[in-house]
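Removed from the display is one protein chain of the complex; every other protein chain stays in position.
Chain IDs A and B follow the sequence of writing; residue 1 opens each chain.
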Amino acid sequence: MQVDSGTILNIQKLSVAFQTTSGELNAVRGVDLTLRRGETLAIVGESGSGKSVTAKAVMGLRDSNQIIKAGEILYDLDGQVTDLLKLTKKQMISQVNGRRISMIFQDPTTALNPLLTIGYQLTEGLRIHRKMSRKAAWERGVELLDEVGITQPRQCMKRYPHHLSGGMRQRVVIAAAISCDPEIIICDEPTTALDVTIQAKILELIKTLQKKMNIAIIYITHDLGVVAKVADRVAVMYAGKIVERGTAYEIFFEPRHPYTWGLLLSMPDINAADTRLYSIPGSPPNLLHKVTGDAFAVRNEYALNIDYEEEPPVFKLSGTHEVASWLAHPDAPAIQIPELLRRQIEAKISHGDEQ
Amino acid sequence: MLKYVIKRVIISAVTLLTIIVVLFVMLQFMPGSPFNNERLTDVQRASLEAKYGLDKPLWRQFVIYVKNILTGDFGVSYSIQANYPVSSLIANKFQISIQLGLQAGIIGILLGVALGAVSALFHNGFIDSLTTVVSMIGASVPSQVLALGLVYVAAYKLGLFPLVYKPDMPISSTALATISLAIFPMAIAARFTRNEMLEVMSSQYITFAEAKGVPRWRVICIHAMKNTLVPLITTLSPIVIGLMTGSMVIENIFSIPGIGKLFIMGITSNDYNVVLSLSFIFSAMFIGIMLVTDLLYGVIDPRIRLNGGAK
Partner (left out) sequence: MTDRFAFAARDNAAADKPVENKPRWAETIAVFSKNKGAVIGFAFLLLMIILAIAGPMVSGYTYDGIELSRQNLPPRIQGIERLGIFNGTLGDRNMYEAKGYGGSYFWFGTDKLGRDLFTRFCCGVRISLIIGAISALLNMIIGVAFGLVSGYYGGKPDLLMQRFIEVLNGIPTLVIVSLLVIVLKPGMMSIIITMGLAQWTGTARLVRANTLRLKETEHVLASKTLGTSTVKILFREIFPNLLSSVIVIAMMSVPGAIFMEAFLSFVGLGIPNPEASLGSLINDGYQSMLLYPFQMTIPAVFFALLMLALNIIGDGLRDALDPTQRQI
């Protein structure tokens, strides 16, 4: 794959493992992803599917027992396509982190240092990357807080994190993330720890800022509700692999992988006639063991014999839609989307509840 | 913040008062007071009784006792230096103990923090294992054993240092004592710093700082160090107690004429007035140090400062 003009980040065959006391845990097993300028890509999956590890690899935020087994992360660094994995941590921190790629964390209560003021933490990036003076950075910090919708930004600068509510803290984190005009922001479950009412506001804020500053965003989430609200394209991850990817429309209305079906079915739906919520049976595989065939086979009620023998290749369904499932093979028995899900989708379309 | 200060001060005062009550009660039971001394003339006895108000009711006696103790009048020694004021006895032994304690405490804590920080930053490396072992031993081996070992090897066998304290060579003759006394605070500080730092370094705000592109030295010096060192204050209480306990043992072994040695002499020679007075001084010092650190903690940690609240 080439880095074309629209693509700013290109992850190729990324494999990440963790060295644990009970062996090597293969958390990410060959992930390909591309991100285009200004778009929103959502990576969806259960906990432990490797979505966070993938995102953190982009930032060079590695745990000490983490090993990059293979792959490259190509990024256009000052006109030169660079493999971020080849940069040292020092280079990452001075050239990439905060400056070109920022991150928003899941839990705003723990993402801010309790002993440093909001102002200090907010302006730190400006002072380091933009070499701003303390005073100029402070003024810019006030503007940023205003921009993310904090009333009385001047007072807020002098406060400590525990004074602020969760939603406000997340706004501060967002302000810090955008402070140096990054090209990419990685949002790791940015709303999971927040109240439902605030969730929507934070998503809205990120969306507005994204449009204004033309930032590409990677959303890491397990919440399909969030995905539906924000994503242009979606990648579904399972057990360290991307099992299906496509535009948001394709994933929500024409899903092909049984795992995606399961995820969609387990989403609460106001229109659903059935009051019981579906849940995918079983639990994700233990990635300490070698996975033969399709990792999802044991939980898949449509599993084929071949799923236990050979890993499914990626089948291209359209220009944008890909699925890694043997069910897409021409020889596989034709199966329909589960009846329940089909009805849900139809209901959504007829309600005009579109994305 | 003011509420917090007031609360701490009141609790400290109550603690001090409790100790005085305990000491007063014990004084009533302790045998061998000079008041029972056969050789006292009636005049002397009368003046003593007048001074301590022994003819007055108990509560009056207590008030007098409190007044005396707070003005530094601890009465007289029974046997170490009979009828010599305890306060004078203590006064000329105070300085050397404080000096020893401060030397050992500061050296120990600084070394401990450095060791702990280094071993946390190079987690599972050589220094980390070394620190773990050293701090385990430091917390396990009693100071008398350590001191005796040092005396035996460094002073007796190798002759590097004088065996006992010599006032004319205050540095080299307290060196071994300082080392043996410093091991305990070092062990505690190293262990605490290491664990705290490991926890801090794996916390989300450190990741966030890295994601912002903050250079590593800055992450460590500004983000991690502050968060590690503030709770280090909580280890001060066991450290101070360790230093006090250790000072008694070590002053005795190295024959350093300090208050620790005096305390032991008081016990062995049944000079209870000395023991009780020193108990008061130890407690008062401890309470004072704890009060100051609690207040300092409040100043440094905004969570306490502004919530005026308990930990």
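Definition applied: contacts are C-beta pairs under 8 Å (C-beta built on N, C-alpha and C of every residue); 3 or more make two chains touch, one makes a residue touch a chain.
These figures come from a predicted structure and were not determined experimentally.
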Residue among B:141, B:154, B:225 or B:300 that touches the chain left out of view: B:141
Interface with the unshown chain - residue positions in chain A: 281-283, 297-309, 326, 329, 331-333
Residue ranges of chain B at the interface with the undisplayed chain: 11-12, 14-16, 18-19, 22-23, 26, 29, 136-137, 139-142, 144-145, 148-149, 152, 156, 195-196, 199, 237, 240-241, 244-245, 248-249, 252-253, 263-264, 267-268, 272, 275-276, 279, 282-283, 286-287, 290
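The criterion applied here is as follows: only the chains that are shown with their structure count from here on.
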Chain centre separation in whole Å, for chain B relative to chain A (CA means): 53
Chain B to chain A touching residues, read off their complex: 123-124, 203-205, 207-216, 218, 222-223, 226-227, 230, 300-303, 306-307
In the complex, chain A residues that touch chain B: 59, 61, 64, 89-90, 93-94, 96-99, 102-103, 105, 107, 110-116, 121, 124-125, 128-129, 160, 162-163, 173, 176-177, 180
